[in-house]
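All protein chains but one are shown in place.
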Amino acid sequence: MISYIIRRLLLLVFVLFGVVTLVFFLIHFIPGDPVDIMLGDYALPADKQELRSVMGLDRPLLIQYKDYVSGVLTGDLGTSIHSKRTVLEEILERLPASAELMVGAMTIALLIAFPFGILAALKPYGLLDSASMFASFLGVAMPNFWLGPLLIIFFSIKLDWLPINERGGLENLILPSITLGTAMAAMLSRMIRSSLLEVLGEEYIRNARAKGLAERKVILKHALRNALIPVITIIGLQIGVLLSGAIITEAIFDWPGLGSLLLEGIYNRNYPLVQGCILVIATIYVVVNLITDITYAWVDPRVRLS
Amino acid sequence: MNLNRSPLLQVIDLNVDFKSEGKTTAILKEISFVLEKGETLGIVGESGSGKTITVQSILNLIPTPPLSGISGKILFKDTDLLNCSQTQLRSIRGKEIAYIFQEPMTALNPVLSIGDQIMEMIRTHESTGRKSAFQKAVSLLEEVGIPSPEQRMKNFPHELSGGMRQRAMIAMALSCNPEILLADEPTTALDVTIQAQVLELFKELKQTRGTSIIFVTHDLGVIAEIADKLMVLRQGMIIEEGPLDQIFKSPQQEYTRELISLLGGE
Amino acid sequence: MSRSKAMLRTSIFTILLTLLFLLLQGAHAGEKNLLVGIEDPPKTMDPRFSTDATGMRISHHLLFSTLVQHGQDLQIIPNLAKSWKTPDNKTYIFHLHDQVRFHDGRPLTAEDVKFTFEHLKNPQTKSPFAGTYKVIKSIRVIDPYSIEFKLEKTVASFLTSIIMPIVPKHVIEAGGPFHNQLIGSGPFIFDDQSPNEIILKKNPDYFMGAPSLDRITFKIIKDDNTRFLKMRKGELDLVINAIPLNKVDDFKKSPLKKRYTVMEDAGLSYNYISFNMKKPELQDIKLRKAIAYGINVEEIIKYRLEGHAVPSYSLLSPVNWFSEKNVTRYDYQPETASRLMDEAGLPKTGSNSKQPRITLELKTSNNAEVIGIARIIQAQLAKIGIRIEIKSYEWGTFYGDIKSGNFQLTTMRWVGVTEPDFYFNIFNSGQFPPAGRNRGLYKNEQIDRLTEEGRNILDADRRKTIYAKIQKIVADDLPYISLWHTSNISIVHKRVSGYQQHPMGGYLSFRNIDINP
Partner (left out) sequence: MFRNKWTYAGLIIILFFIVTALTAPWIAPEDPYEINLVLQLAPPDADHIMGRDNNGSDILSRLLYGARISLVVGLSVVTISGIIGILLGLVSGYYGGWVDLILMRIVDILLAFPGLLLAIALVAVLGPSLTNVVIALIALGWVPFARLVRGQVISVKERNYILAARTSGQSDLRVMIIHILPNIISVVIVQATFNLAGVIISESSLSFLGLGAPPGTPSWGAMLSEGKQVILDAPHVSIFPGLAIMLVVLAFNFVGDGLRDKLDPKTDRK
């Protein structure tokens, strides 16, 4: 197991290197120039040219790439073009908010998906199954820029229980987490249902019953553990969806997360910031997937960690 | 039939119907038989004759769907298993009557170790601590002839050979010293040499534990070695029943004669 | 790690966060705190680099002081400079107030003014305004409170371009990050900034009298709906030009009427369609006029802008003294448009044939409102046989194309234009991209001459006649089709008094604001 983890961590470096390279050339490849966008119509071209050279933007791309990568290796992600603050500082300012929102959304998703998924599987095609199926399709088909305002109108304006926007205490976290988490909850509950239905048809479940175990134990200990296997991969995948889905949720709730910082960076062609954000998001993503693979092997002994 | 003691298990007029894609078919019609203490009843029939369904209905293990209707009585120590409460049924399953499945690979939970699955059986029915449950499981594995049982406890089903897995299944079934063992073609999935060893194991258990067994198989050769009494099933009906040697010597039904002739005679 | 342990850890994490947040809030209860809702965070509030509207307004009007300012009627009014005179049209002498102090207590003198402009001219500073101040030849400190500027040549718009916050020489020269100190001499002092909020506190010894507000909190709320809902709950005191036009009238009806008042007057932002004058198919003035006559500006204002705009006939808003009223106007005349296209020899559209008379491409940014308006124009022009294909791009790509003249038609707007010299930047043929902003590549000798002349004359009346001529030629030549000026709209909470809406949508009157609970 340990050697597997070490090998995967080495590969992680390769993956991140791949991501950084892909991002670097792609963002520079997109038309639109950061100095233009920054200075807008104010500065004279001579000044803009000067600003570009001082920032080293006029150097050949490969040199800029080499400097950037060597900078990253020493932990220097460069300075943000506009605000003159270091990229690391801007990212670290936003990281806790993103982490909090992702944990919140994930918790909501799991709290909804597991009970709904399990109950739907226990009585397939029953009333509860169709209700949970209907609710989950609603969850998937409802975009978060629609769900957000609806939740605000109901919970903040009409009932005045929760604040409208901004990050703060636990109560600020509830609405954004529901908005971001529902699509994932819908997806997960259907996945858990279908995977659990399959497992319930297996012989070892009938054997567990033959052993005289209580139905609750048969489901939770025997069936669920086997049904978890494909679900874990889905959870790993969903982290990516959460990160990108967060952009719109962050916009609606003014949640100071990485998603909106990345979007601003892209719009302003703030190269160092975009590269820094994507590097951090990629790291989170790859580490989470490493954890999913390890839990995968921990849950399913048949899978040897080659 | 000696009268002074009632039979261990009595099945009276058992009827079972299945429903699939709107069509209801009768799987078992008017099945009645008796199992005495310490006796081994062999149930023989081609596949689809309803022999597996018969033993499964004893412990009410048939899933709905496809099960659509079940009637009759199954008396075990004056409780009718078909109409008793869930808790009563659960206290009998595995403790009084244990079931051995045909395919050990799919009947053992792939993600739990052999030790866990056996100890779980023990601790469900007997309130013993982990330590003693562990010891009991090891001794059970020894009894069924599995070498270095301590090590095997930690193994997962896919890490054992077919024979070993079947022995583990049997160990698990025996863990609470049940009165009756329902063995659903326990040897069919094994190759011949392992089959003989497992049969040998069943014979030993009959001597050492005096457990009564219902042994389901389509292979008359296997039955000949182990059963005291024989019951021949065809399309959900009992066509012949009686002590083993009587049926083998003078089979009443044409169908039974053909089955025996396939065997090449005694 | 079982799931319950993970849940425990996250709840502790968030509870700690709540405590921290409550501590911060508690300290400010019971004081006069103006809550201002804005759409985007300023890219930076450091006046040397800030080019976005919010950043400039906070630094120019609140944190720092400038030599002079734009008055309510857009004329130049004194600020740090009590008075000024121009011995000749290339020399300016300013006399400063003598008891102005920076927020760190140090006095503000002519030295700081000299340092500010030389610092901005110095290429090492990398300030976007270096170019604007290249024209300053020399700055001389006459005495601690008077300063003389000598220019390379006459610049009529110098008093407008000199509006730049004065930064403290001693702090800048000491080095270190100025962006989180922002020590100025304005009515408010920089207190704190987070991705959601910018907090300024009162400067008790401001030289024009301490403001009555204790604190201003700029709430950054990106989403239009969320901003509106925040006001529905009464959690904002003031929102300037940041409420979608279709929601403004909600504030004139109950329940919001009880809590808010709406201030609306003519604004400066000029919305237009620009032609690429180099494209052969657009050379014929008849076609350009036909398009102008084919667009029903009134309908767009009435339905899409809900009446919150006035049709515009020139770059300069009617409020501007230089604005010329009698120029050719193009109201909605579809018949004239068709006739002009006939005269231009465009193929006729058969009554049934879908074949348009001409197909043009209109490039826009990805702003939802702009796209909405483009679609209405598309539908209006389709009625007279002009087929418009709308191509919308993300801002960076769009801006790159427009600056490089890579478009046929585009629709944009100029914000806060007060000085008529702007005509030089957008219509003088010496200002083609990438150098200048004459993106339509418009070339007209008369306009070149007049815009050159207008920059070098100080006498206001003679400049007015020059710019009147320019506006007449432009209205006839149509490098731009003028659409409308969107109004300036401020939504003000009833508890707020003393706020005066400025045509440039600025924060100059914040220092007079008071909050009565």
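In order of appearance the chains are A, B and C, and numbering begins at 1 in each one.
One rule holds in what follows: a residue touches a chain if its C-beta (ideal position, glycine included) is under 8 Å from a C-beta of that chain, and two chains touch if they have at least 3 such contacts.
What you are looking at is a predicted structure, and each value in this text was computed from that prediction instead of being measured.
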Practice task
Using the definition of touch stated at the top, determine which of A:Gly18, A:Gly56 or A:Pro115 touches the missing chain.
Solution key: A:Gly18
Handout entry: Contact partner of the left-out chain, one of A:Ile5, A:Leu138 or A:Leu220
Key = A:Leu138
Handout entry: Selected from A:Gln49, A:Gln64, A:Thr86 or A:Ser194 as touching the chain missing from the view
Key = A:Ser194
Handout entry: Listed residues C:Ile390, C:Val415 or C:Ile457, member touching the removed chain
Key = C:Ile390
Fill in the blank from the handout: Where subunit A meets the left-out chain, the residues are 11, 14-15, 18-19, 22-23, 26-27, 29-32, 125, 130, 133-134, 137-138, 140-143, 145-146, 149, 153, 183, 186-187, 190-191, 194-195, 198, 201, 229-230, 233-234, 236-237, 240-241, 243-244, 247-248, 262-263, 266, 274, 278, 281-282, 285-286, 289, 296, 300, 302-303, 306
Problem - Missing-partner contacts on subunit C, residue numbers - result: 224-225, 228-229, 244, 246-247, 299-300, 302-304, 364-369, 371-372, 374-376, 378-379, 389-394, 396-397
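By our rule, only the chains that are shown with their structure count from here on.
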Fill in the blank from the handout: Top of the farthest list for subunit A, CA-centroid basis, is B
Practice task
Mind having a look at which chain is the central one, using mean CA positions?
Solution key: A
Exercise for the section: Averaged over CA atoms, how far is the centre of subunit A from the centre of subunit B? Could you give it in whole Å? Expected result: 51
Completion exercise
Between the Cα centroids of subunit A and subunit C the separation in whole angstrom comes to 37
Handout entry: Shared interface positions of subunit C, touching two or more other chains
Key = none
Fill in the blank from the handout: Multi-chain contacts in subunit A, i.e. residues touching at least two other chains, fall at none
Exercise for the section: Flag every residue of subunit C that touches subunit A in the complex, lowest number first. Expected result: 3, 7, 10-11, 13-15, 17-18, 21-22, 43-44, 46, 49, 51-52, 123, 126-132, 134, 177, 179, 194-197, 219-223, 225-226, 229-230, 232-233, 235, 394-401, 403, 425, 434-435, 437
Handout entry: subunit A-touching residues of subunit B, taken from the complex the two chains share
Key = 59, 61, 63, 90-95, 98-99, 101, 103, 106-112, 120-121, 124-125, 156, 158, 172
Fill in the blank from the handout: Interface with subunit B, subunit A side, in the complex: residues 202-204, 206-214, 222, 225-226, 299-302
